[in-house]
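Below: the structure, in structure tokens.
Only a single protein chain was left out; the remaining protein chains are all shown in position.
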Amino acid sequence: MALKRYLRISAVLLVIVLTTVLSLRPLSAQDEVTEFVFAHPGPIRTMDAPVTWFGSTHWLTNLLYDCLIWRAADGNGYVGQAAERWENIDDLTWRFYLREGLTFQNGEVLDAEAVKWNIDRVRSREDFLVYPQWQFVADVVVVDALTVDVITKTPYPYFEYDISFNGCQILPPDYLEEVGEEEFARSPVGSGPYRLVEFTESDRYVFEAWDGYWGGRPEVDRVIYQVIPEQSAQVAALLAGQVDLIPTVPVPDRERLGATDGLSLVTETSNRMHHLYLRVETETGAMNETYPDYQPATLDNNVRLAISHALDRSLLAEVQGSASPRLLRVCSYYPEGAIEAYSDPAAVADWYDPELARSLLIEAGFDLDAGAGPTVYLDAPVFQFGGEKEVAEIAAAMLEEVGFNVELNVMDSAAYSEQITSGGNNRDIMLTTLGCAPSLVPSFYQCEWTQANYNVCVPEWDAIGEQITQTVDPAARLALWEQWWEYYVNYAQTITLYEIDNVMAYNSAEFEFTPRKDGWFTFRDLKVRQ
Amino acid sequence: MSIRKPATTAQIATLPGQVERAPWYRPVQRFLAALGRSPVGLTGFIIIVGIMLLAVLGPAISPHDPLDNNLRARFMPPGFANDSGVFLLGTDQLGRDILSRIIAGSKVSVVVGLVSVLIAGVIGVVLGLVAGFFGGMVDAVIMRITDGLLSIPFIILVIAISGVVGSGLVTLILILGLTGWVTYARVIRGEVLKVRSLDYITAAYAIGQRRPLIILRHILPNVISSGIILAATQVGITILAESSLSFLGLGVEATTVTWGLMLADGRQYINSAWWMTTYPGIAITITVLGAVFFGDWLRDVLDPNMRGRS
Partner (left out) sequence: MRKFIATRLVYTIITVFMVSLIVFFMVRLRGDPIAVMAPPTFSEEQVARMRTAWGFDRPVGEQYVIFLQKAVTGDFGQSIQARRPAMELVLERLGNTYLLSLTSALLGLVIALPLGIISALKRNSWIDFLSTVFASVGTAMPGFWLGLMLIIVFSVNLRILPAFGALEPAAIIMPTITLGVGMAARLSRITRSAMLEVMNQDYIRTAYSKGLNRRSVVVQHALRNALIPIVTIFGLQLGWLLGGSVIVESVFSWPGLGRLMIESINVRDITVVQAGLLWFALSFILINLAVDVLYVFLDPRIQYD
């Protein structure tokens, strides 16, 4: 009958059209080449490394560029990249001895001049996000073609940590000047083990092993960063064999992925912490332009402390999925010594005190019995590093428990970072992810910053912070830190909740993967399983 | 198009109220009788009434508080039970009862569906009447605007606008209402054009009735059934649009309980907690299905000429 024939013909037609159309698309997998695909959660900004402070972009730039030195993968000290060795020759001077015969992937020579050009660039360009963290450098002096001195303004205990921080990437000066920054961001060239061979904006970034690397050609031929914003899509892609590593496994999927043949689950700290960021000013700062007449309840120190005491951090850590509760802004990867000294679980548990929170609110003049607690806005992203929406909902419930009226505002993540975090448009409280670099943390609470952004200034606290960054002796520094943290918790300008773990899953049938202690997803040392 | 045929021009002059007054319940009786004869219409009607009851009675009949979280009972599969009772459809990422949240979510769907369709309907019918009746420049301008709006796929237009003006329940209702009128304007205008040249309208002119009066008394009653049919169909489309927008995070605030947002939440955990995505979707499908069935039946009843057409 006609219809049957019609059906058959159209089915055949559909198959033909589908196959022709599909065969036009390049097949990505080739047998001889080992290819490692990472499911990258976030957007990727420019490849001109110093411009961005966006952590996850540096996961990529680290494949492409060398720094002078770099944090060791196991968290113990530093390893040389462009520098073969380095030494502290006096209080202020650090000398770097470069490897011989280094070149960039385009043939340009990487010498002391190139190093000086790069450090001078990041410490003089105010438009770079990393500009403030490079102000510890007073001068860079070329001794000879392979030797370069970096001179600091004061004795600087965090020198190695900071010289290998974002912005340390060495770019080819001649090439960059020749093509201009805009073009460079699209076709960057470095001296690292991988070349960027192909990318589709915010979608797929393909790196290929470079034979000319000083350390030899890396074991894995191609490393691909495939942008997959959805956690669930990441899991599905891993199960389907489309990617080899996913950075966060949602809570209910953990058991299943761990039990799947050929896949392994690993947990390692991310060195990222969730914080509540409170607003403590009304006069100046970015948020003032958006909410000029708003009088935040968080201006009152008692209210801020009440918030801090009202939060059950271990419960919030549980809601997040995998995290360690903390009072201090201190991560596991911490150059100041063992994390245990800063994260006594008993102290964290003791801090949670709803009764104290209530009495602090009453002291601040709120009639809780009449239900007239302070009203606060809590802004949070739906999803950034995992569980933000859920944590915000539970935190809001905890605050309401002690008498706050919470206006919870959960926004799309991209809009949130655009409008709230980078804009600083915080009404009362925002849930945000912060790092914990010890050299930087004091600077966030210094008057220069807090005066401009919050119109507050605690000179004594400031002085301690200032001293910390200049005290080379570890014991003396630790004593200063203790005082500093007192201010930190009692001033409650930012409230630390917990340190987030990366719960990762990867293709262990094909690859040997050990997570880095600093929480970075960068794959210079990846091994193929034999 | 069904057109009430007045017998003579003489009757026209005294049209309203001159017909014998039927008892109030007669139309209702007729409506129910007609509904009873059509299984599809009846199904649609029952679904719609049921969803509305859910929306109104929500808190009274839901087994748990839809906002109550229970961290010890996160991601529990359907049928899970503990001290606080049975979780028939399972729990979500904060241990909240999915069934209760579906019940609570019906409110947003019903409100958005009805209010924005009402806004769109009123604007669309008025503009359609004006365009059809007055013709000329007014007609041309209105119709070119509808051409323009209709050539941007509806959902894309709505997504783009809500991206610009922001999210929120009221904003969402306004956006859907203020963009949805186009279809009504088109259809009503067409109906008006058919009716306008009929004898009794000309007669109304002849006896000197004012134009607004003619529109209200003679034209509107003849074209309104098309508007009603359309509205019933649009309710479904609007509810789908609302859930799509919420799913994309562009609709209501992210902490509101809606089906679209439940799906967005569930999507994160789709690899293990299938119940989080399955049930809210079924709720949307059933609701829209009710609107579609009821709309089809209305078309059949009100518009004999269009019977059988999609």
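Order of writing sets the labels: A and B. Residues in every chain begin at 1.
Assume a contact is a pair of C-beta atoms (placed from the backbone, for glycine too) under 8 Å apart; a residue touches a chain by one contact, two chains touch by 3 or more.
Model, not experiment: these values are computed from the prediction.
Q: From the listed residues B:N69, B:T258 or B:T277, report the one that touches the chain absent from this view.
A: Result: among the candidates, B:T277 touches the missing chain.
Q: Going by the contact rule already stated, which one of A:I228, A:L361 or A:A505 would touch the omitted chain in the full complex?
A: If we include the chain that is not displayed, A:I228 is the one touching it.
Q: From the list A:T200, A:T375 or A:T514, which touches the chain that is not on show?
A: Of these options, the touching residue for the absent chain is A:T200.
Q: In the whole complex, not just what's shown, which of B:L149, B:L169, B:I228 or B:L302 touches the removed chain?
A: Residue touching the absent chain, from the options given: B:L149.
Q: Go through chain A and note every residue touching the omitted chain.
A: Chain A touches the missing chain through residues 1-3, 6-7, 10-11, 13-14, 17-18, 21-23, 25, 27-29, 46, 182, 185, 200-203, 226, 228-230, 233, 236-237, 239-240, 242, 286, 289-290, 412-415, 418-419, 422-425.
Q: For chain B, which positions touch the chain that isn't shown here?
A: 144-145, 147-157, 159-161, 163-165, 236, 240, 243-244, 247-250, 263, 266-267, 270-271, 274, 277-278, 280-281, 284-289, 291-293, 308-310
Criterion: only the chains that are shown with their structure count from here on.
Q: Just the number, please: Cα centre separation of chain A and chain B in whole Å.
A: From the centre of chain A to the centre of chain B is 46 Å.
Q: Across the complex, what residues on chain A touch chain B?
A: 230-232, 235-236, 239, 250-253, 256, 315, 318-319, 382-383, 389-390, 393-394, 397, 408-412
Q: Touching chain A in the complex: which residues of chain B?
A: 69, 71, 74-75, 93-94, 249-250, 253-255, 265, 267-273
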